[in-house]
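Please see the structure below; I have some questions.
Just one protein chain is left out here, and the rest sit where they should.
By letter and in written order, the chains are A, B and C; residue numbering begins at 1 in each of them.
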């Protein structure tokens, strides 16, 4: 039985639903030797500010039970150098590129979007309004409905690309943020970014991360992330969702898809196993065959919540 | 070196900082055969409504990476039977009892508090305004500042016992809830209750829990819980905190204490190891000796966040 | 009084691709265990899995003087803990908390006892059979599996003086069909009035079918239920069984009141998967 893995996420066509999560795959080209980038659904590149950034000093990550904290601080080459140096090569590799952008101000988001509008090979823009590791921007916008609205509508005005705000889970009611994003012109939303968290070295009585707090990712957060995707789907059935948070296997991805995600991103799992992509695809195909479901698209949001 | 494990949490004196977490230790007496209840800092009994409740049908728990979801639905015997049948025995055992109460209305909270006010052996009242598993009450109050204020002040009016609202982590800014609780008359706060989450059986495409969603507890949530305790401590340095979320070892407890918790609760760990209490105490004593710190109280909130 | 022991694995017999039995050194625990009781097992270090899992005490090991030295588990691979138990090696350690739960109430002669087992549901019946035979109860084991290769330890029960009636789904050994086939035949051959106690353990649909069949013959069945258990000690309220009584249906903790229940009181529809 042939199965169709392709999906459309708010105008962004992907050959399969598996996208490398932003910040977990460098600019994609780091993985040139181990993965054929054209076989991924998409590549969400590391969050870009307008200008290059150094990020936080080490220690930048710490492992926690079934998860990890990171406080990288968005070290990066900046939007212009990305467009000049990385984007052409990514295009050449056949990658579907989702550019994750971040700003300290609404104008900075719009400015980066404008730069990307003129560039070739930008599949979609993911608005990082949810990075918990920076003092200005990021989550500052994504944890207020007004901030979410402002950033999304400002970028909407300057871009024709599929626009995908990335939501933070550090809010009481994530669905209201999905609605705010939709109303401001988003084509889809992605969720979740990491949970603000911290770990303490009890011997030194100091935080384990140089930045004190960091973002929790990995399997630990999956049940919360699945719940949030479910809530967004319930609140806005027509708004496509890219789900993520702790996906390690095809079965984990299926939880998100059944809960309502049209595509998924995979971050931490890529650190553990850079060859995870083939396994995810193979597992999904096997599942669809076993259940005689002809396409991933037909599976999205099919959770049955009636009592058995 | 002799070390002092005793702590005072808003007027509640505990011989040591380790409290059995509500809902994870029945009414305490279930553990009569395995633990000497007087050796615990305290016992927070299973959440009580005014009337008996049946709770949710099985399946009520499901394991997740380094955690578990529960949707018990506050099955219980009700406040009056607790006072009549359980409290006298708990008192007899020398347990310091923290009564966790829950209501569908503000009045119900107050009514239970009134019943407890007349009872002997109530060490403190923990206000469960954070249970994510019930349709009315619980988190409904704890996720609004006004609801938090209303419940706390209503109960404050009828009780002289130490009053400890238990905060939900399913909010954007937990510290603002700690402040609201304090301003309404709380003597301390406890946090965190569980994170709203879900798990899906991908073979049946149904939720794994009968209640669809449940609360995530266990080591998975610890880094988020520690961060939240840190935030509350920063916002309200004078408000005592009972910290919890994924404490399995003395070292885990120390993270909370150093972050700002005067005492801690231990829930899920008790399922894994009902003999955990001795290990926690021993580990804490060993730590204090190794660091030549004479009392737990001196350790509370000593996190050093200056850059090294 | 339940104890928590770090039991050393003495042997692991892999009976098939799925089934194995593991012998554990645990004199204190084994000494106290009564038929039908269970232990909460942690077979791996760390958080994976986080919680313990419940297992019946299968056989009690004794030394030359009859003193209990340990016990065994009969295990079938379904998930993370049962896989770990399948792969245990001699010398490994397994944390076991027990004995827990209420034991079977034993039949007394002249009553006969029928034990109905499906698959790994055989586990609680080795100790039960030993106790019943010690009191000279005429005991029969009805034991069903998918095929002949799934029927382990049938001879052991024979050696205890238990009548053994086998059945397999594929007819490769004993009666063809599930375990109710020989059970139905047995009901047909005994007197309705003769004293008889029924015990069942196995997959839920099988226990329900046995309960129903027995009820139609005017008999009660003690079923050993396999609810998901978070703690085994009454702390978590995860393991509840919906039990019908005059006062309505109530959720009763299986780890304290069970795992053995009167099958006719169980609300099978609301039992969970």
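Assume a contact is a pair of C-beta atoms (placed from the backbone, for glycine too) under 8 Å apart; a residue touches a chain by one contact, two chains touch by 3 or more.
Since the model is a prediction, treat every value here as computed from it, not as a measurement.
Of the candidate positions A:5, A:59 or A:235, contact with the hidden chain is made by A:59. Only one of A:41, A:103 or A:219 touches the chain withheld from this view, namely A:219.
Residues of chain C in contact with the chain left out of this view: 45-48, 80. Residue positions on chain A in contact with the hidden chain: 23-26, 30-31, 33-34, 46, 54-55, 57-63, 65-68, 70, 72, 75, 210, 218-219, 268, 270-275, in rising order.
The rule is short, and it goes like this: only the chains that are shown with their structure count from here on.
Shared contacts of chain A and chain C, meaning chains that touch the two of them, come down to B. Taking the mean of C-alpha positions as each chain's centre, the chain lying farthest from the centre of chain C is A.
Averaging Cα coordinates per chain and for the whole protein, the chain whose average falls nearest the overall one is B.
One simple way to say how far apart two chains are is to compare their mean CA positions; for chain A and chain C this gives 48 Å. Measuring from the averaged C-alpha position of chain B to that of chain C gives a distance of 36 Å.
Among all residues of chain A, those that touch two or more other chains are 65-66. Residues of chain C in contact with two or more other chains: 47-48.
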